[in-house]
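Not every chain of the complex is shown here; the ones you see sit where they belong.
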């Protein structure tokens, strides 16, 4: 076997292979560069070539301290939907005059149901994964060697800001006809009187529960569904957001044909994603507490080579 | 089928059946009452007959606020061991010009390996489970109907206090010959200059990593192993601790023959347990920060009918 061939055998996943640079110039030649929002101000290399934290680097000790200072009533709001593992089994064990009950959980947590954090390795496009790495080298059937979920092992604890889209639109929920745009995020923050700052967890509430009550289901990745437009990516990048939490996800279909209209912030900017957050109770709490900032915490499980983790994030007022 | 018989068919698990009262008087008759530490100042009924929170009720909004006020450097320390699910499988999906990697986690988290929270329903003895409930009625092969892990769905966020036993003993770790006693917890807290208060998360560091380095393994429930003596239970009850976190667990064997020498605080006092915490880095941080109190957070997954949850708890200084 020659060495060229061996190089393809290194990673179990037959993936990128080409460097971002080469592909970048290729797309420049074909004039496609402008249409890919994820070639805009990419954060690759910003924290060094080996960085696995991405925009989570912006959550400094000082940022965490400032977040803790936001706690003024002690009210805690869970941002997790109920979690029903695909497998949940029970065993009852004797222990002398006592007993114990233990259980087994088995699940795939990615998708549109489980509240979870995406590691930066979770998705990529033709340009490569986070920090320009080649998924063919970093990912195989045992998981990710780079930017796995253990990178967030010290927890995601920062200032949280809620953007309440239904309240701003005076509608129960975002609909298929009008995805949330980047400019709207800007306008809502202003209307709410809250500044979006570097290192924040930006939580965008789109009224998913109301939508599901009306429509029956929230679509999977291949279905039409309301959510955020790819123009949000630029806002997220320009404000140096560290974490995007959302109840609705990327709006589908995407007119620009992006594989990851908003999920692209993972690999391009290094922004952690909190998918399928439960934000209705948080919106209620913000309205009652009359403020849209709070201490945010999400503590992913430390699964070596894992691509994410189910979480039960808390907003603490 | 007569009604007596039917009552036995109600719960899938053929369990207690008898009320705590009846059993209590039975053991009084045989003179065993004194030997069961878990009949001492039981918290059953203290927060009402239907209470599922137990001593976690002591974590009030004010307590959470006070915990947040302890954050003075922003240093975050993970209290979770690396988590390796029993099953970890990967799937790679195409998405147009991009791709994603997703994974499956399957695991039993109870035992002596995974850092996890025990729900109050997890263990019981002949007197019944938390709040005097009958496990035959509350537990079946679909899990627990009472005091499951969702009771802690708003997170366990409170003041944390570390008790550093090896430092006090000037030893690398607790050994088989000398379990940690309740009086020693008291003495160490005093020596460390830290008060233990109602609603606290008490973290008892016993030097498990050093022990394992020396001995090869930390024993499962049926093995001899160092840890905490059942006399710790009274200290925990008298100080109204809400959460006990530990790296070593109940010392085994237990001379009094208790089925749950320290785990009994779950069903008797309603104290949440954080088993298999990683406390060595926390001990190091406390020494460096020169304080043994901090903001503690553990956020269990909201698994309906679940008996606990793996967690990645954080101490925030």
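Some observations on this one:
Per-chain numbering from 1; labels A and B assigned in written order.
Criterion: a contact is a pair of C-beta atoms (placed from the backbone, for glycine too) under 8 Å apart; a residue touches a chain by one contact, two chains touch by 3 or more.
Fair warning: this is a prediction, and the values are worked out from it, not measured in the lab.
The copy number for the entire complex in this file, given 2 shown chains of one sequence, is 4.
In the analysis below, only the chains that are shown with their structure count from here on.
One simple way to say how far apart two chains are is to compare their mean CA positions; for chain A and chain B this gives 31 Å. By the touch criterion stated above, chain B contacts chain A in their complex at residues 13, 15, 60-65, 68-69, 71-78, 80-85, 87-92, 95-111, 121-126, 135, 139-144, 150, 153-155, 157, 221, 257, 259-260, 295, 297-308, 310-314, 316.
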